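What follows is part of the complex, with its chains left where they were.
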Amino acid sequence: MTHGDRNLNLDLDRRRRLGMVEAVWGADKTVEQILAAARRFAAAGQPLLVTRVEEAKAGAVRQQLPQLCYHPQARCLTMGSLPASPWQRLAILTGGSSDLPVAAEASIALACHGVEGELIADVGVAGLHRLMARLDHLARFPVLIVCAGMEGSLPTVVAGLLPQPIIAVPVSVGYGVSAGGHAAMEGMLASCAPGLCVVNIDNGYGAAMAALRILRILRMDMD
Amino acid sequence: MTHGDRNLNLDLDRRRRLGMVEAVWGADKTVEQILAAARRFAAAGQPLLVTRVEEAKAGAVRQQLPQLCYHPQARCLTMGSLPASPWQRLAILTGGSSDLPVAAEASIALACHGVEGELIADVGVAGLHRLMARLDHLARFPVLIVCAGMEGSLPTVVAGLLPQPIIAVPVSVGYGVSAGGHAAMEGMLASCAPGLCVVNIDNGYGAAMAALRILRILRMDMD
Amino acid sequence: MTHGDRNLNLDLDRRRRLGMVEAVWGADKTVEQILAAARRFAAAGQPLLVTRVEEAKAGAVRQQLPQLCYHPQARCLTMGSLPASPWQRLAILTGGSSDLPVAAEASIALACHGVEGELIADVGVAGLHRLMARLDHLARFPVLIVCAGMEGSLPTVVAGLLPQPIIAVPVSVGYGVSAGGHAAMEGMLASCAPGLCVVNIDNGYGAAMAALRILRILRMDMD
Amino acid sequence: MTHGDRNLNLDLDRRRRLGMVEAVWGADKTVEQILAAARRFAAAGQPLLVTRVEEAKAGAVRQQLPQLCYHPQARCLTMGSLPASPWQRLAILTGGSSDLPVAAEASIALACHGVEGELIADVGVAGLHRLMARLDHLARFPVLIVCAGMEGSLPTVVAGLLPQPIIAVPVSVGYGVSAGGHAAMEGMLASCAPGLCVVNIDNGYGAAMAALRILRILRMDMD
């Protein structure tokens, strides 16, 4: 197999085009592939986010490139200093503590872009009073990211109560019919509440980027 | 094709064994098959419930046997007089008005056994205040049947708020991922609320019989 | 079946809570149910949107309530005068002309809320030059709704080129593996482009409400 | 990621509301998360049930909090003393010995609430005489929980023979089409026997809570 061009054909232009830090999906990459990507972006003076990196793989990467920082709950590596003071905040809700890794991935992806995510954990609908008690607080955020597994009804309930943009993230938590997160995802897409947006199962990063696209138009002049 | 025994081998013993009126699923039966069943039960002096009978088919049946009564919203035929004063009541909740045919099927099946179902309609979670305003009223019923389509989260929310037996009925209302009722059914089975029971999609009759099984042990002496 | 409360338990409060006109999903409703809902909202002096109403059913409704207006391509009924001059615009892209009914449903739902949707039709990726020639024009809208059937790759390509919020609507156009819109929906959820939001198959109304949630925070003061 | 409130937002109110001991689904929780939950409930003087805890994880938890008790067949941890003499009994049937872990989870969850489950094992329909010989015995229980994998026909046969409430639990036992328990679950939902209730695959805990909801109305005054 000859290589028609450089084997590592990274999208160094994404930042200019979409205003997003380049992100590499680490799950199917080898340590060598992650290192090569990190070196290319370091050479270009650009930050980098690597998602879905298990602890052992992260350790092997950091042995070679200690300037990368590992965030264990989010299973992410970041390269480059994160913005110190956020220019915007949003809320990240979870139904249960099993949803925390996905919430953490969203949070770190937002932090790379100067947005702070405030975690509102364990407000699942099985104990509805926990959500109802926080409605006034939630009403103050411009965007809500809502993570839930099992039957995934939390985003539906939230979207019936609050008017902001709501990004629903199905989480692959559960067993039997909810194993893999498909029941949660279909429940969110089928929601009877109007205007819910859905991203792929466990896609905390995608939810963060969808939120970022929304937050950024808040500070633009558009005609 | 020879017939080893009588072609119409009805379960005339069900009433004694299970305490249930014989029910015939009418959707795949011809007018002739429904008539034959009705005549057998009439001869045995037993009542009969026929479910899933479209209006035209019901008309053709009643032209031959006018003593059958048709309930159009429930799409059911009944034969024999329904018990006059109910010995028990329960509540049947629906998320939206598209769930009414399923609720009506449950209601008529209960009525055949002397149970009155009180309909609490349109309390879907997209407008949660409608449900919250009725919690005290709902708390007074020994059993709740909860019908919902789309994402089917109503039974989950109810089961997190109230302690009674709750029978969840997914309804084949919706489109895209919710078409056919599978998303609602999986959401109910995957529910994060403890102790929810689920029956087949659109199975109002089954929900009624599950409720009947529960209500009947209330009046028995058991050790 | 007794009725514990009024059978038609409409969410008259939605407008105050979410800033949205009440919408009724017309596909599974009878003419009588649509008429009853319309009369309730007319009595409350509120506008109403009824989606998924086939032409014949719309005619039967309008014979009783001629003040309802039917929009045939969108298959929607509206009651109440639409806002005259829009306060905001967005773009609605379609891959092919088979996607137009879904785009039209989104457009009429937006129009009910004073938002104008500009249709950019037939820019599917099979002839990519059609999209590339319009990038500068598209860059000027705060939100893009992108409708596509078949393999559904149009939102992915758009999201890789433009930084705005993008709401992807899978359309049930196609045959074989794409029949029903599931292949398009899964392709949009699985997208390699960052930050795509997805709604249910054919859910033009939902896409409009998701866009509305975004557009409304543009004119609010939030801290 | 900032935390808007306490990260561990447990539902300490569930016991009052639903009369159920709080249960934590342990499969996706870390040892630290389980310990934190246990300490919160210990401080509140409440019992706790943790389900789906593998032996090694249970050992790590008990090294820190030896007052938790591990039940290996049920894969559950309990905290707090179980009620000494049960106020009610029910029967738990299994088709084969592979269903025992699910039956044991149901049993321990019932025991936490003072209900004793009597195990009737290995009465699968491939050798029907085993079930037929026990019908009189089974007729004496107010509720039957029936666990079965493979094609899952045991609850159907039981529900055709006995009149009590029957909660069917599909078990993820088998291979090929029965792997994962979906064939058993669909068979139970599709059952030709009237009034069968179904819970999620392997959901022994859910079956127990559904049974508890039924048993508790037996000792209440309801109008």
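Read from first to last, the chains carry the letters A, B, C and D; within each, the first residue is number 1.
The rule is simple: a residue touches a chain if its C-beta (ideal position, glycine included) is under 8 Å from a C-beta of that chain, and two chains touch if they have at least 3 such contacts.
Keep in mind it's a predicted model, so treat the numbers as computed, not measured.
Student: Counting all identical protein chains, and not just the 4 shown, how many does the complete complex contain?
Tutor: 8
By definition in this document, only the chains that are shown with their structure count from here on.
Student: What's the chain with its C-alpha centre farthest out from chain A?
Tutor: When every chain centre is compared against chain A, the largest gap points to B.
Student: How many degrees of rotation bring the Cα atoms of chain A onto the matching Cα atoms of chain C, given to the nearest 5?
Tutor: For the C-alpha superposition of chain A onto chain C, the angle is 180 degrees.
Student: Roughly how far is chain A from chain D, centre to centre by C-alpha average, rounded to an integer in Å?
Tutor: Centre-to-centre distance between chain A and chain D: 35 Å.
Student: Could you state the distance in Å from the CA-based centre of chain B to that of chain D?
Tutor: Computed value for the inter-centroid distance: 26 Å.
Student: Measure off the straight-line distance from the CA centroid of chain A to the CA centroid of chain B, and report it in whole Å.
Tutor: Each chain's C-alpha centroid was found; their separation is 43 Å.
Student: Could you check chain B for residues that touch two or more other chains and list them?
Tutor: In chain B, residues 96, 126-127, 160-161, 176-178, 189-191, 194 touch at least two other chains, as defined above.
Student: Answer with line, ring, star, complete or other to describe the graph linking chains that touch.
Tutor: It is other, because the touches fit no line, ring, star or complete pattern.
Student: Please list, in label order, each pair of chains that touches.
Tutor: The list of touching pairs comes to A-B, A-C, A-D, B-C, B-D.
Student: Which of the residues in chain B end up touching chain C in this complex?
Tutor: Within the complex, chain B contacts chain C at residues 91-92, 96-98, 103-104, 107-108, 111, 116-123, 126-127, 129-130, 134, 137, 173, 175-179.
Student: Considering the complex alone, what residue numbers of chain B touch chain A?
Tutor: 95-96, 124-128, 150-153, 156-157, 159-161, 174, 176-178, 182-184, 186-194
Student: Taking the touch rule as given, give the residues of chain A at its contact with chain C in the complex, in rising order.
Tutor: 17-20, 23, 140-143, 160-167, 185, 189-191, 194-201, 205-206, 208-214, 216-218, 220, 222-223
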